[in-house]
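Questions regarding the structure given below will be posed in turn.
All protein chains of the complex are present and in place, except for one that has been dropped.
In this document, chain identifiers A and B correspond to the written order of the chains, with residue numbering beginning at 1 in each.
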Amino acid sequence: MSVKPERLAPCLTAVRSKNPLVHCITNYVTANDCANALLAVGASPVMADDIAEMEDLVSIADALVINIGTLNERVVRSMRTAMAAAARKGVPILLDPVGAGASRLRTDTARAFIAEFPLAAIRGNASEIGVLASGTGSSRGVDARDADGALDTVRENAIGLARSRSALVAVTGAVDVVTDGEETRYVRNGHPLLPRITGSGCMLSAVAGAFLGACRDAGGAARLDALTAALCLSGFAGELAATDEGTGAFRVRLIDVLSRLDEAAFAGGIRCDGPC
Amino acid sequence: MSVKPERLAPCLTAVRSKNPLVHCITNYVTANDCANALLAVGASPVMADDIAEMEDLVSIADALVINIGTLNERVVRSMRTAMAAAARKGVPILLDPVGAGASRLRTDTARAFIAEFPLAAIRGNASEIGVLASGTGSSRGVDARDADGALDTVRENAIGLARSRSALVAVTGAVDVVTDGEETRYVRNGHPLLPRITGSGCMLSAVAGAFLGACRDAGGAARLDALTAALCLSGFAGELAATDEGTGAFRVRLIDVLSRLDEAAFAGGIRCDGPC
Partner (left out) sequence: MSVKPERLAPCLTAVRSKNPLVHCITNYVTANDCANALLAVGASPVMADDIAEMEDLVSIADALVINIGTLNERVVRSMRTAMAAAARKGVPILLDPVGAGASRLRTDTARAFIAEFPLAAIRGNASEIGVLASGTGSSRGVDARDADGALDTVRENAIGLARSRSALVAVTGAVDVVTDGEETRYVRNGHPLLPRITGSGCMLSAVAGAFLGACRDAGGAARLDALTAALCLSGFAGELAATDEGTGAFRVRLIDVLSRLDEAAFAGGIRCDGPC
C-alpha cells in the first residue's frame, strides 16, 4: 500500500516556509555539502562545534544534527553538551552514526549517545544500524555499499532499535526503511549514483534534521511523515539529478534539484510503501 | 555620485599581477570555496591554523584573513598569534566575524579581536557589524538574511565602527556599505542567489584579503578602493553567475566567473555610489 504523496510532499513546503535553523555538529569532509543542501531546501545551517557556544546555538536552533563522520574527543564533548541542551529545550536531535562498526570508537560513541540522550531520529546505513540494533557486528568503512543486507533483517533491526530507544529510525540503501517502531515504511526513491559521491548520506541526515525541525512542535505521526518525506526527497532528487556526465556533475545537480523542486513535482515523484 | 569604475577595476589586475599570498585561518565549511576563489582571482591561498607555524606563514603572507565561522579555543589562540605577527610585520588583517551575535563566544571573540589588533578591515553582514558597533544586539544564525536592517542604520554602524577602530568596514547585504569612517560608498552589485549558497560571504572576505594584500604598501585611499573593488567583484560575479539551473550550478559558475573576468568586463559591471 502506498503512503499518499499528499501526506508527505507538504513537508517540503513547511521547510520552505518555516526556514528552520539546523545546528549541525558534523564532519569536515561533507560540511559544505550539508550546508548547501540545507540552504537548497529552504533551511538555515549553523555549523559549529565549540563546547563554549553549544548552549547558545542550540537555544536558537529548531533541530540538532549530530554526525560522527570525523569525530574526535573534543567534538564528542561538544556533541554531548549540545544534545543535553537540546533535550532540555525540546529541540529534536537526529544522530547519523557514520562508520559505527568500523572502529570501536565510533561504535562505542554512537551506542553511548543513543543510551544517554532522547533522540528524535537515527539515520544510518544497514551496517551502522545493524551494529546499533544488535550490539554486535562490523562494517567495512563508511560507505559499506555491499552491506545492505537482506531487507527483512534491515527492517527488524530498525524496528528493534526504534522500540528500544523510542526514536524514529531510518536505514538507507537500495530501498530505505523508516519506522517509529510501530509503523514501518519502505522508500523506493533513490539512484545508484548517490553512494558514488561522498556526503549523500550526510546531506540526507542534515535535510532530515530540517524536516524534523519544521514540525518540531507536532506529534509523533507528523515526525514520521517528516522523516519519510526527507528520505523520499533525497532519493527523488538523486533520480532527477542523474546524469551520464559523471559523479562531479551529479553532485552539483543534486543541489540544483533540491533548490528548485516544488511540492507538486515532489508529490509526483514520491515512491513510498507502508505500513509494511 | 558614482565611484568611477576605472578607479576600482585596476585592483583586479593588480591581484592578477602581484599574486598575493593570502593566509586564511578559516572555517572547515567553506575553506575549499575560499581557496578556489583566491586561486580564481589570481591570488595564492595558504590555509593553516596550527599555532606553531603562524609566525612563519604570516612572514611570507601579503594578507591575513581571520574567519571565525567554526572557531574553537585552539584556533582562537592561533588567530591571536597570527594577528600579533601580522601587526608587527605590517601585513593587513581582515576580520570576518561570522555569527557575531549568535553566541556569546562569537560576540566576545570578535570584540576582543577588534580591541586587541590593528585590523585593516572588518567584513560582515548587517547583524554582525551591528553587534560589533553597538556592543549589543543579537542575530539569528550566520546567514541572518532578514536582519539587513535599514540602510541608514547599517551606514551609521559601519561608520561608527570604522572610526572607533581606525579600520575599513564593509557590510554586505542587498546593498553593501563600505567606509573608512570618513568616505562611505554603496555597492549595488549583487544577486539574490548569493545568500542561497554557503560561503559567499567567506569567499568575499578571502578575496577582499587578496585585494588588500595586492596594495599592502599603498595608503589608505588605495585600501578603500581595494576593498570596494572586492565587494563590486563579488557582487558582479554573482550577477554573471546567476542561472535558473539551481544553487549547485550557481556556486560552480561563481568560481568560473571569478577565474575568467578581466579588467575591462569588470569595469563595465561596477555599480558603486559615493561618497554618500
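The criterion applied here is as follows: a residue touches a chain if its C-beta (ideal position, glycine included) is under 8 Å from a C-beta of that chain, and two chains touch if they have at least 3 such contacts.
Source: prediction; values computed, not measured.
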item	value
Contact with the hidden chain (one of B:E156, B:E183, B:D256 or B:D273)	B:D256
Option from A:I197, A:C215, A:A230 or A:C272 whose C-beta touches the chain left out	A:I197
Sole contact to the chain not displayed, among A:P20, A:P45, A:G99 or A:G190	A:G99
Residues in chain A touching the chain absent from view	27-30, 32-33, 69-73, 99, 102-106, 140-143, 196-199, 244-249, 251-252
On chain B, residues whose C-beta touches the chain left out of the figure	21, 28, 31-32, 35-36, 39-40, 44-50, 52-53, 56-57, 60, 74, 251-260
